[in-house]
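Before I ask anything, let me first share the structure, which is written out below as structure tokens.
In this view, the complex is presented without one of its protein chains, the others remaining in place.
Showing subunit A:
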Amino acid sequence: MSGVRPTRAARAGRAVLVAIALVWSLGPVAYGVVLSVRPYAEVTRDPLGLPSQLDLSAFATAMRDESDGGFGLGRFVLNSLGVALGTVLLSILVCILGAYAAARLRYRGRALTNGIILAVYLFPGIVLAVPKFVILSRLGLTSTLVGLLIVYVAATVPVALYMMRNFFLALPQSVEEAAIMDGCTLGQLLVRVVLPIAVPGVVATAIYVFMIAWNEYFYALLFLVQHRDRWTAPLGIAQLGDFQVPVTVLLAGSIAVTVPVVIVFFLAQRYIVSGLVQGAER
């Protein structure tokens, strides 16, 4: 036993390592937060200094509408919120059905459909960007948030299916069997029996899908760069970076769009992590 227990030197070494790891992970974020509450003139004069006072005006400037002397981030956030919530709703609805079939039902062609979905998950997304752009612009949807929504649903379905299938597989099967014995139809089984016990898994998957849609940049750039009123929050921040926008305002915007995802992620962290890494234990 004693050979396995760490020595004092090993413990001290680990404490140093943990401290370095925390600085490496959080240092840049802390730097962003500090700059976002410093006045711009102070940042350029003294880049290494700490804030002399708490100046939250950068946040207000970032959020306010252009007509109000701001940079319109408030509107970009609303666009992002709409697209992300729509993506969550559609993607989760499709995936609850698909994942349940993949986890529980024995139908012909099951191995094939599972294989297709996995292959899609690994397929280079950038290659499909070209035809997706062409199709959607032929349909007149590339300059709309609806076009973006379609692309996001397609992008999140494979990973959401995978996560949700893992959650369904981990549920005890006996309850469902009892319900089937009692004459439950498939619809009743899903709504009354499976979903109530699968809520943590569904919520975790929904949050993960939300994060993907909320953080997405490439398709927003490809579809909407010409339409400033429809910019999503990530696109807005990236585009404003090319204009003469004070860096403190950019950072305030970055922090503002980051805080919601970080909070939501940490609330459901345990479930999301277990959904992602399942299968890695073996």
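Some points to look at:
In this text, a contact is a pair of C-beta atoms (placed from the backbone, for glycine too) under 8 Å apart; a residue touches a chain by one contact, two chains touch by 3 or more; residues count from 1.
Keep this in mind: contacts and distances are computed from a predicted model.
This complex has a chain not shown, and the name its UniProt record holds, of "Sugar ABC transporter permease", "Molybdopterin synthase catalytic subunit", "Electron transfer flavoprotein subunit alpha/FixB family protein" or "ATP-binding cassette domain-containing protein", is "Sugar ABC transporter permease".
Only one residue from A:V37, A:A58, A:V83 or A:V157 touches the chain missing from this view: A:V157. When the omitted chain is restored, the residue from A:A60, A:V94 or A:V203 that touches it is A:V94. If you put the hidden chain back, the residue from A:A21, A:A178 or A:V191 that touches it is A:A21.
Residue in contact with the omitted chain (choice from A:A102, A:V202 or A:L224): A:A102.
Against the chain not shown here, subunit A presents residues 1-4, 6, 10, 14, 17-18, 21-22, 24-26, 28-29, 31-32, 35, 43-44, 47-48, 93-95, 97-98, 100-102, 105-110, 113, 116-117, 120, 122-135, 137-138, 150-151, 153-154, 157-158, 161, 186, 211, 214-215, 217-218, 222, 233-235, 237-238, 241, 247, 250-251, 253-255, 257-258, 261-262, 265-266, 269, 273, 276-277, 280-282.
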